[in-house]
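Inspection log for the structure reproduced underneath, given as structure tokens.
A protein chain is absent from this complex, but the other protein chains hold their places.
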Amino acid sequence: MDLVLNIIISGLISGSVFALLAIGFSLIFGVARIVNIAHTAFYMVAAYCIYFVTHKMGSHPIWGMVAAIVLVTLLGIICYKLFINPIREHEGAVLIATIALAMAFQEIMVLKFTGTFLSVPSLVKGYFAILGVKVFYQQLLTFCVVLLVMAGLWILLMKTKLGLAIRSTAQDREVANLMGINEARVAMLTMGISVGLAALTGAVVVPLTVLEPHMWLHPLIMMMAVVVLGGLGSLKGSFLGAYILGFAEALVVFLAPMGAFLKGSVALSIMILVLLIRPEGLFGVSFEEER
Amino acid sequence: MDLFLFYLRKLFTIIKKEVFVLPSRIVVVLFFILLLLLPVFTKDLYLLRIFTLTSIFAILAASWDLLSGFTGQMNFGHALFFGVGAYSAALLNKYAGIPPWGTIPLGALGAVLSGLIIGIPCLRLRGTYLALTTLAFPIILMGIVFALPDLTGGELGISGIARLAGSRVTDYYITVVVMLGLCTIMWKITDSNTGIIFHAIREDELAVRASGINTTRYKLLAFCLSGFFAGISGGLYAHFMRIAGPSTLEVSMSFQVVIWAIFGGIVTIYGPVGAVFILFPLLEFLRFWQELRMLMFAVVVLLILLYMPDGLFRWLRDKIEKECPRCKIRNVAMRHTCRVCTAQLD
Partner (left out) sequence: MERWEKRIFILAMVFLFAVSTFTVASGQDTIKIGVIGPMQFVQGIGQWNGATMAAEEINAKGGIQVGNKKMKIQLIKADSNEFINPTDATNAMERLITRDKVDFIVGGFRTEAVMPMQDIAMEAKKIFFGVGAAHDELCLRVAKNYNTYKYWFRGSPFNSTFLVRTSFVHLGTVGAILKQSLNLPKIKVAIVAEKAMWADPMIPAAEAVIPKMGMEVVGVWRPSDKATDVTAELSAIQRSEAHIIFTIFSASVGITFARQAGELKIPAMQVGINVEAQKDGFWEATQKMGNYVFTMNTYARNVEQNELTKPFVDTYIKRFGETPAYTADTYAVIVHRLAPAIEKVGSLDADKLVAFIENDVSKGPSGTVAYLKDAEGRHTHDQKWGPGYLTSVGVQWQDGKLVGVWPNKWKATPEAPEITYKGVMPVKIPPWMIEKYKK
């Protein structure tokens, strides 16, 4: 019985992390058609930001989180303005610009903090037990934050004017422009929200993990798998896809302990299988080919 | 003797009429000559090593362009072909004792097979879906490599395989000649009917299908061709480094290829090749400042893209050559009239 519970908890936690990352990624893709490889690099920068605030300046982790979210969001907008906006018409160029950005962030972190493994204190220490299964408070916090952010995002997208603008731009950029929506501004704001989500993920997840400059690669792959599985640009899809892959990983770890290292491969295989049946992902809209 | 003179004269005419009229062609010829003559000027093992590796990666970058540039099938997992080529060459050499001239083509066939295997499910996907899905394949294969350590050597890779050739100079000539040959073949392919269909698929798949062409078959063909060339470069790499390890399958490898190709300018073949010849030695050159090496590399890529989003070589070519508005033939930028139809160049 506690095996089942274990699987559920572990699946929910990793699924939530994937969901937060994937939704940010999906959002900017939907609105601006930018495949932002640097998305998880922002997550890494946020993590280091917290480390800097708590260890080098000695402040409480909560200040680290606030600083990380604000600074990284700003950084995201600046990077967008400087490097992505000028070449937005060239899809390929944007792609490798984001790869280069991610590499640059990684190298800056290596220079500043070397490749040593670091960690930051959790916001809430300790754990509690449900039916004999130990769960960190931090994990619970992560899960709650994900739900809160989801709700917040839903309100933002569905109930506000900005949300309307974002949704209409995502649907048809040109028509949205014709309707008087400042498409460039919407794209920039969406970039800010998207990067802010990445930073937030970094902020809640990093106390559970180890910091190193290459920590962006693994979540990047899982995040992309989630997004593709759920359907590009579909937030609902990303949400569901995240939990599917999270549970897939948890199942592998618990049912095949010798093969725990295969959890990534198994999750990716599931993604490919789903795509074989539904090429546009679970909730993707199969756009008519944009011509 | 007369016949010989005739051909010599013909060669001269071709060089004069076809090569010297366009700076880009002169550059290509110079590039060939310089590469082939490099060992005459220097026997520096370090330089030879760098240019050998550069040539190997040039094949890889060009093969990516053939698939993703021309056909528009964004492949983010090109390391798969490279890794399969490297691993199959290494396995064949180690366990079956086949020498490199046999293992490399066979390894490339292995890569073709993997191209088919991933090509078939990927046919239904397009654009970003395809890109992000293909990213997963090398990682899955890496999981398999780790799961079968007895066969694949796990994270150590397969070591102790035969050298490409006896000496570094021979290694150099083999890879450079293979590189020049394969890149010419790839360029010819893109210039042929097949290549035009590839290009058309990129521009408008629906229209191609409407013209009665089986686009599925052509897309698969592109996967296989690209897999073949990438597989050859993987095999060369394995035999040159004498190890085929999981690093050939890593995500960074796939990203590297994309960076090279887009940096040089896609849909050109020469663009990615030239980009590798700039970026790979650049990374070595930056060793004078070891700590900042990768950062500077990333910044260079970012800055150049900012000013030349279409790629360095397409930008350069547009600067030194103009296309005639009437007959679409390229002319030196200094000319005011087209060299063929004498139309005014703007």
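We just call them A and B in the order they show up, numbering each chain from 1.
Going forward, a contact is a pair of C-beta atoms (placed from the backbone, for glycine too) under 8 Å apart; a residue touches a chain by one contact, two chains touch by 3 or more.
Since we're looking at a predicted model, the values are computed, not measured.
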item	value
Sole residue of A:Ile62, A:Leu148 or A:Val210 that reaches the chain not shown, by the stated touch rule	A:Val210
Candidates B:Pro23, B:Gly102, B:Gly127 or B:Pro281 - the one touching the absent chain	B:Pro281
Touching the absent chain when the full complex is considered, from B:Tyr7, B:Phe20 or B:Tyr307	B:Tyr307
On subunit B, residues whose C-beta touches the chain left out of the figure	44-46, 49-50, 53, 146, 149, 153-157, 159-160, 241-243, 245-247, 252, 281-285, 287, 290-291, 293-294, 307, 319
Residues of subunit A (touch criterion as defined above) contacting the omitted chain	2, 6, 10, 13-14, 55, 110-111, 114-122, 125-127, 132-136, 139, 208-210, 212, 214-215, 218, 250, 253-254, 257-261, 263-264
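Rule of thumb we're sticking to: only the chains that are shown with their structure count from here on.
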item	value
Centre-to-centre distance between subunit B and subunit A (centres being mean Cα positions), rounded to whole Å	33
Complex contacts: residues of subunit A adjacent to subunit B	29, 35, 37, 83, 86-87, 89-90, 92-93, 95-97, 99-101, 103-104, 106-108, 110-111, 217, 220-221, 224-225, 227-228, 232, 259, 261-262, 264-266, 268-269, 271-272, 275-276, 279-281, 284, 289, 291
For the subunit B and subunit A complex, residues of the former touching the latter	121, 124-126, 128-129, 131-133, 135-137, 139-140, 142-144, 146-147, 204-206, 251-252, 255, 258-259, 262-263, 266, 291-292, 294-295, 297-299, 301-302, 305-306, 309-311
